[in-house]
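For this depiction, one protein chain was excluded, whereas all remaining protein chains were kept in their positions.
So, chain A:
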Amino acid sequence: MADQHVQTLPPNLEKATLEGKNKYLGFWLFLGGETILFASLFGTYLGLRGSLNGGPGPSDLFHLPLVFIMTMILLTSSLTSVFAIISMKKGNYKGLLTWMTVTVLLGAAFLGFEIYEFVEYVEHDLGFTTSAFGSAFYTLVGTHGAHVAFGIAWITTLIIRYRKSGLTLTNAPKFYVAVLYWHFIDVVWVFIFSVVYLMGIGG
């Protein structure tokens, strides 16, 4: 089955149809808008990160080991999503599904750590309403977490919906833009890691 597909499907499957091309471009543009969305949150956070209102601050709370593990998990999930796309380009549909599943599992692990982290901070008296720093921190990191959660739900839906269909001109762009999205939330996390955690502990 898979071998036949390689022969009949065109290269660059995700952009082979006009619909796919539109999706691909439209999604890139959407990510441009998302960049401004997160930039606004980063700006707000930077403006408020010193306003502790008597509550705990970044250096009281952040533990680099935990954040390092989370970063590694998310970066690895980006890598596995690349493997998924490489499989897709080779026409290996099973490989695509497998690597996407691994990506989702890593994303879920990341999300688990983030929930654990938030619970921990709340126990250390940093509530959402404690201080302007608390509000800005939970909003920025929480919005990222919500994006991860949405990504997990989205990719899981794709995997289940197309578990038996094989690679088609319709589902290839869908997987491709989902992976674009996944890379994007990974990049945003790199900025959160630097701006929120490293700058919070170091400077």
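Note that contacts are C-beta pairs under 8 Å (C-beta built on N, C-alpha and C of every residue); 3 or more make two chains touch, one makes a residue touch a chain; residues count from 1.
By our rule, contacts and distances are computed from a predicted model.
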Legend entry - Undepicted complex member, UniProt protein name, chosen from "Iron ABC transporter permease", "Cytochrome c oxidase subunit 1", "Sulfur-oxidizing protein SoxY" or "Glycine--tRNA ligase alpha subunit": "Cytochrome c oxidase subunit 1"
Inset, instruction - Identify the residue among A:63, A:124 or A:161 that touches the chain left out of the display. - result: A:161
Legend entry - Contact with the hidden chain (one of A:12, A:129 or A:194): A:129
Legend entry - Touch list for chain A against the chain that is not drawn: 18, 21-22, 25-26, 29-30, 32-34, 36-37, 40-41, 43-44, 47-48, 51-53, 128-136, 139, 154, 157-158, 161, 170
